[in-house]
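First the structure, in the form of structure tokens, and then the observations on it.
Only a single protein chain was left out; the remaining protein chains are all shown in position.
Labels A and B are assigned to the chains in the order they are written; within every chain, residues are numbered from 1.
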Amino acid sequence: MRKFILKRLLQVVVILFLILTILFVLFRLAPGDPVSRLVDPNLTPEEADHLIEQMGLKEPIWTQYLMYLKNFASGEFGYSFHYGEPVAKVIWERLPNTVMLFTTAVILAALVGISWGKIAAWKKGRFQDILLTIASLVTHTLFLPWLALLLVWVFAYHMEWFPITGMISDEIWLDPSSGFFGKLVDVAHHMVLPLATLFLIHFGSYLLVMRSSMLETLKEDYILLARAKGLSERAIRNQHAAPNAWLPVVTSVGLSLAFSINGGALTETVFSWPGIGREMVFAVSNNDYPLAQASFLLIAAVVLMANLVVDVLYAYLDPRIRY
Amino acid sequence: MSKLLKASPRLARRHPWQERLAEDWRVFRSSLLGKIGMALLLLFGLMAAGSYIPPLLDPMYHPMTGVDPLVLKSTPPSARHWLGTDFMGRDIFSQLLAGARVAFMVGVSAAFMAVVLGTAVGMTAGYMGRLTETILMRLADMIMVMPTLLIILLLAALFGKLNIWTIVLMIALFRWPGVSRVIRAQTLSLKQRPFIDAARVAGASHFRIIFRHIMPNVLPLAFLYMTFRVTAAIVIEAGLAFLGFGDPGTVSWGMMLQWVWKTGHMFTAPYWLLPPGICISLITLSFYMLGRAMDEVLDPRLREEGQRE
Partner (left out) sequence: MPLLSVENLCIGYRTAQGLLKAVEGVNFTLEAGSSLGLVGESGCGKTTIGMALMGLLPPNGRISEGRIVLDGVDLAALSEEELRAVRWRDVAMIFQAAMNALNPVQRVSRQMTEAISTHRPELGKEELLGQVEGLFQLVGLPLARLHDYPHQYSGGMKQRAIIAMALALNPKLIIADEPTTALDVVVQDQILKETKALQDKFHMGIIFISHDISIVAEVCQHIGVMYAGQLVESGSTEQVFYSPRHPYTMALVNSFPTLTGERKELTPIPGEPPNLIGVIPGCRFCDRCPRSEAFCKLEPPSWQEVAAGHRVLCDHC
């Protein structure tokens, strides 16, 4: 197992290296002056020179490539035009917000999708199944930003139950008397709608995968044997069918992660959630290339690591797989 | 039991593939999802075809450049503008029709390219094996886990605003790996069949074996995947447009949503917010349902299950 994880980690590193290389090449191919893309015109000449030095922009292209790799390896992602701060600082500040929103949403959606998919398969063709299947089909094909706008319109604008955008309210965070709990509630309050958006879009696909996987599993001989042993229907469903049916769902969560990240960026943008996806969209709009590039690389790294976690989880759930 | 369930042998004397096609069509028609999907797509097809009409009636109905000189701001639906007008007085209904055309164009062409690419890669990898296979499949794995929308965003940051065909090409370039995996698996199993060996012994070239013997057998599967790719392509284009990185020269549904959002009309103009969102969601749903129905046609296991209930 340890060997497998190490091997996969190495793979992740190789893939990141490949992405870096491709980006370097594309960057050189792109029209326009590379220096002006990397160095903020608002910097003082001394600062600009220092930056040019650090990135090796005056050196020959091979040296530049090596310096570029070295900078990324050591966490020097360049300087953001928009914020006038090192990119690393900006993205490390944003990352926890994204992870908080995104992981909560995906885990919640997976748990609900799996348990409801189980029920739908069990009650195949009956009312619960039809309702759940239609609901999943519809929610999971909704256009995400549109759903987000609808939720804001109904629940924030009309009902005024939730704030329209953002992650925190200034009046609570600037007030020294509000304690940790107050701040926590405030963030949770802001998180409800973005979370609901991501949840609604995702649970349906997990539900449908779980449902069809469960239906396949129910045809297996070991289910018949469990029934022949006189087990209760509940025990058959939860102890024999479901643990086998989880496996394809785990795979599908891993494979759909890239798709989910797209949705995450859209959600963050609509709700002005200060996460890394929104930062990347902003950076692209503001021609802040260093920030956009670093955000993308960080997201790619996170996706690759998440896929690694999914593989390990799969091996844990399926005793037939031993790495 | 399955043997018993089979109907007695049919007496039809048609050509086998005609028989097969007729049978497939029968299964497809019996699928409710397929029927609904087809009906919805037909509706969108009509919308796309109808998109050429309004600009002919009056230049103010042109989705992009037509402005109603009497309005010049967003107005609710009226007899003159069935779905109202946008922030500068353009007709929303005409835009919606034009959006259908763009959606089909983007969806079908990107999906077609992705499927052609994926099928070619999948067949090559499966047939050649060894190093070729490893390299191609690792590449596919790598692209597969990358968020397409964000990659295209980054490319937009490098190359500036992308036009619609560049976007289509990008989507195709990043959406082929799923297809190639499936096609590779299919090719691997085909490779074991005797008729491939027979062809090889008879002296057929690799090229001929791939295109004459393997391709006809993987094409149905490739088409199934095409319906799913269409969905992905439409959603990605809409997402890009929504974020403000669409082709500024086209009116897509994502673009319309971007306008309603960026001009701050989303809380006050439901007549403008609702139609494009409903259209994107419904066209996604209908392609998805179509894909499911085709799944049933191509997978005999699912078919049998459908008959038993």
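One rule holds in what follows: a contact is a pair of C-beta atoms (placed from the backbone, for glycine too) under 8 Å apart; a residue touches a chain by one contact, two chains touch by 3 or more.
Since the structure is predicted, the reported quantities are computational estimates derived from the model, not experimental observations.
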Residue among A:Glu93, A:Asp129 or A:Asp318 touching the omitted chain: A:Asp318
Touch with the omitted chain, as defined above, among A:Met55, A:Ala226 or A:Ala306: A:Ala226
Residues belonging to chain A that touch the chain removed from view: 220-222, 224-232, 235, 239-240, 243-244, 317-320
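Methods note: only the chains that are shown with their structure count from here on.
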Between chain B and chain A, distance of the C-alpha-averaged centres to the nearest whole Å: 24
Contact set on chain B toward chain A in their complex: 142, 144-151, 153-160, 231-232, 235-236, 238-239, 242-245, 254, 257, 261, 266-267, 270, 273, 276-277, 280-281, 284-285, 288-289, 309
Of chain A, residues touching chain B in the complex: 15, 18, 23, 26-27, 30-31, 125, 137-138, 141-147, 149-150, 152-153, 157, 255, 257-259, 261-262, 265-266, 269-270, 277, 280-281, 283-285, 287, 289, 292-293, 296, 299-300, 303-304, 307
